[in-house]
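Shown here: the complex without one of its protein chains, the others still in place.
Then we have chain A:
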Amino acid sequence: MTNDSRFGQQAAGRTQSRRGVLKMMGGTALGLGSLALRPRGARAATRNLRFWTSQTAPAQMAAWTEIFNAFQAEHPDVSVSVEKYSDDTLWQSLSAAYAADDTPDLVSYVQAYTVATLQSDGLVVPMDDVIKAVGEDDFFPAARDIYKQNGSYFAATLNNQTSSNLWYRTDLFEAAGLEPPRYWDELLAAAKKLTKGDIYGNTLPYGRTSMADTMMVMFVRQSGGHIVHPDLSVAFDSPETVAALEFLKEIYQYAPPGAASYSWGETVNAFITGRTACAPYTGRPIYLIHDKNPALEGKFHRVPYPHRRDGVAAYDSPFNSLFIPSKSHNVELAKQLAIWLFRKDNQIKVLHTAPGHNLPVLKSVATSKAFFDNPLIQAHKGDVEGMIETTSQSTNLVQEGPGFPYNLKAGSIINSHVLSETLQSVVVDGVSPKQAASQGADKIAKVMKD
């Protein structure tokens, strides 16, 4: 055998081997191709339910996993995947999902005004059977009826919270000889007195964000005004709105310098890091201070957010919803998952992941020993009970008060950021509160008309 022939044999062997590899690759490609072309049901034995949530802190993810694992154990052909969205970009994410016909099957923690707008466009599935299965009478009426229209429920409140709390530093207030404020003028005086050195007297979100938008609704209502009249004409251009803007402008000088871009994160961070004497927020400071800054433990409390002295005690809640997008491919299964989430044990698991932040909407949960059986909720029992009381009095822009019809444009108003833009025009651009209220009203009217 010559060298050449050996080389030829080796070369032939390599060629053969290369051919083998190519054949294998071709076979794999064909196999994958045929798999991709097979009908959906035939491709996978399990059906996947896509669950959207904004609550994905490690403890919350652990709770979702535990709850969904148990659901999957009862439904072996189903898998549940948790997908995160951000509160500030929810609307954009939803728009893209609907436009691409790629919606999740069950969405959680979306605020009432957004779901109302989706409902007005026929983009959600009725959930009457879910509410009935959970027990219609077990819901707190406000939490249940916020999603009731023409006798039918188009979503369900999974749990609730409110940012209409003023968290304040008891040590700083006591040292300054101040009582917790009940009215705006008292809050303003406290903010002025407590702004010293590294500490800012008060923090509020002035950014063009959802927090500032929802807080603006609260401020206008606390001033005695409304965003729309009961006939849904725009009520924003009013002396009450001007008074609210004047107050917000005045107290702005005692806020951190970057407050004009503050949203949820910045507002709560300013409080839990001890850089502000008071701030509005949900119940999150209870566990955030415990986890991140224990030095402040025992030095803070909450009161209902102060209101204008001749205004009204008005509070705002998001009514964290569960809804099923109309483009879901698994509606019945999504309803079963929704009912599963309302089981008492699952409710408490979720509520305990963020003690004090999320509050019960089922009476059976709110009065249960199991709900209060949590060290942080126990330690802040008064604050938690106070927040449950506040949420029971809360409303939302979708229905500003008794006698008001359902405002299906509430979501469009909030998501257009008209309200926070109005606030920013006063504190950043120096527009007068009167002119800003007038300009804001024109913009709201345009949104209502669109």
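Throughout what follows, contacts are C-beta pairs under 8 Å (C-beta built on N, C-alpha and C of every residue); 3 or more make two chains touch, one makes a residue touch a chain; residues count from 1.
Throughout what follows, contacts and distances are computed from a predicted model.
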Chain left out of the displayed complex - its UniProt protein name, from "Anti-sigma factor antagonist", "Flavocytochrome C", "Carbohydrate ABC transporter membrane protein 1, CUT1 family" or "Nitrous oxidase accessory protein": "Carbohydrate ABC transporter membrane protein 1, CUT1 family"
Sole residue of A:Arg302, A:Lys335 or A:His417 that reaches the chain not shown, by the stated touch rule: A:His417
Option from A:Pro76, A:Pro257 or A:Pro375 whose C-beta touches the chain left out: A:Pro257
Identified contact with the non-displayed chain, of A:Ala270, A:Leu341 or A:Leu419: A:Ala270
Chain not shown: contacting residue from A:Gly207, A:Gly311, A:Gly356 or A:Pro433: A:Gly207
Residue numbers in chain A that touch the chain omitted from display: 91-92, 94-96, 98-99, 118, 121-123, 206-209, 256-262, 269-270, 273, 275, 412, 415-417, 421, 424-425, 428-429, 450
